[in-house]
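With one protein chain held back, the other chains of the complex are shown just where they sit.
Showing chain A:
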Amino acid sequence: MSVAPQGRRLLPVLPHGSGHLAPPQPFPQRARAAVADPQLRANIRRATRTIRDKRAAAVSEVDDWEQLREAGRTIKRRVARHLPELLERFERAATAAGATVHWARDAAEANRIVTDLVRATGSDEVVKVKSMVTQEIELNDALARAGITASETDLAELIVQLDDGEQSHILVPAIHYNRAEIREIFRREMADAPADLTDDPAVLAEAARRHLRRKFLSTRVAISGANFAVADTGSLVVLESEGNGRMCLTLPETLISVVGIEKLVPSFADLEVFLQLLPRSSTAERMNPYTSVWTGSVPGDGPSDVHIVLLDNGRSATLADTVGRQALACIRCSACLNVCPVYERTGGIAYGSVYPGPIGAIISPQLTGIAANKSLPYASSLCGACYEVCPVKIDIPEVLVHLRQSGVDGARDRPSAERTAMRTLSWVMSDQRRYENALRAARISTGPVAALTGRGRRRRPGGPAGSLAHLPWPLSAWTTSRDAPLPARQSFRDWWRARDDRPGRSAAPDPGTPAGPPDPGTPAGPPDPGTPAGPPDPGTPAGPPDPGTPAGPAALGSSAGPAGSGSGRPAPSEEHADE
């Protein structure tokens, strides 16, 4: 729970962070565009499914994976609880090794420090290693305002930068582009792209190599983040694949690394856990191609002028929440994005933060404060897949619920349409007769609509049949980014009663249930399996079975409905099966 109210006035203000962390519009509004773009969804679905399977294989190869996860979690817990001391240790060791350590309270301060350091070198050009934290503080924009050109050197970041686009994934910011789109961006924006450029990934990678080679060999200043910072030794660690990281970390004279204060690990030996967890979780490899570890400066080897900017930007405020602070254990592997059903449908840009997906839905609102980022804790189905794959066991669903609660607590005294609707629903559902009457009423009132729309208007290719894309206000809020299923043509209970072939049970209506008018559009038979489950679908009543109904397989199978109904409806497509 958050800090006790009576203690609050004793606290200094714990300011939240700023930067590219909160969407300018609520998530559902931003998600609408993504959900309506079949190309974007196809690109993301293809990529995330590829990596999901590979990750599972890479993880299954390690027989102590669960022990490694637990070690990762507990090391990060150690870090969170003793961060001030570890930061002091880190600063002492890094300084002794020849680095200069700077401290930045927020994005603006970090940008100012980095800009001043670049200016002091006399260079107006920098090369960058892919870094989430510099995207978070929008460093490139700040450098541009100071007349400094920042060149991204990671292939995906380069693609996004050339297209003047937005990042959509923690590991692969250009995941929403396919190879054909990347080829077009290169042909359009890369002056030295070869004329015969194809969309073969190897050819595209080769074009990027040629494009960046001169920059690597001539640029005197590089900017990086860090995956880990070792408190005992003052070392920084960067994991990468392409070698652009090594180029930036090794060849320039000046190296400036921006490091979130949560990146610490206590000792060098602790890296043995994270160097196993991170590659398998993120790129599904036993080890990423290149990992660099450097400590201060080394005469004759690498940059001679080494700077480290330690950044708060809302991290201390996050730490104050004893439930939410576990988010600071995140090692940015992106495994949770790749398994998330919401991310798979909306992509990362809808989140409006450099940290998209499930982890972004808990990190971003904590860094900015929930008031500035109300919609992101709802950008989740709470299915728990993210927690299953998290290499440091961050309980993302727990924090999501906690953040939703914080948002609700903040608005508790104000009337809300949602609360009124839920109270009404609770009154209806607490009584069987009221509930069944309500279902009948819903079926009858939507009967004409169902008749008019036939199988329902298809909101998008592959969208569900028997559903509506738009409901009138205030229910339109629900259909902003979802289809509303029409009620089933017949409830399971009605179907059950209508059966006359069961021994010991007649087709006569239950005397306790008032007979409603028969549904004219309902053919006799089992409920339609093609109708997606959803409120107010009566097919899945929670609670005890009807008295007099023997428990059995039929009752257990009620939610799915008997197979082979012969209704002629297509089976639900894979696309909306879990929407």
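One rule holds for everything that comes next: a residue touches a chain if its C-beta (ideal position, glycine included) is under 8 Å from a C-beta of that chain, and two chains touch if they have at least 3 such contacts; residues count from 1.
As a working rule, contacts and distances are computed from a predicted model.
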>> Leaving aside the chains you can see, what is the UniProt protein name of the one that's missing? Options: "LUD domain-containing protein", "Sugar ABC transporter permease", "Ferredoxin-NADP reductase" or "Hydrogenase".
In response: "LUD domain-containing protein"
>> Just to verify: which one of A:Asp37, A:Glu189 or A:Glu285 makes contact with the chain not shown?
In response: A:Glu285
>> Going by the contact rule already stated, which one of A:Arg32, A:His82 or A:Arg499 would touch the omitted chain in the full complex?
In response: A:His82
>> Out of A:Val259, A:Leu319, A:Ile349 or A:Leu439, which residue would touch the omitted chain in the full complex?
In response: A:Leu319
> Given the contact definition stated above, which residue among A:Gln161, A:Thr233 or A:Ser281 touches the chain not shown here?
Replying inline: A:Thr233
> Residue-wise, where is chain A in contact with the chain that is not depicted?
Replying inline: 3, 7, 11-12, 14-15, 43, 46-48, 50-51, 54, 64, 67-68, 70-71, 73-75, 77-78, 81-88, 97, 102-105, 109, 153-156, 159, 172, 174-175, 178-179, 182, 201-202, 204-206, 208-209, 212-213, 216-217, 230, 232-233, 235, 241-244, 246-247, 250-251, 261, 266, 268-269, 271-273, 275-276, 283, 285-296, 298-302, 310, 312, 316-317, 319-320, 322, 325
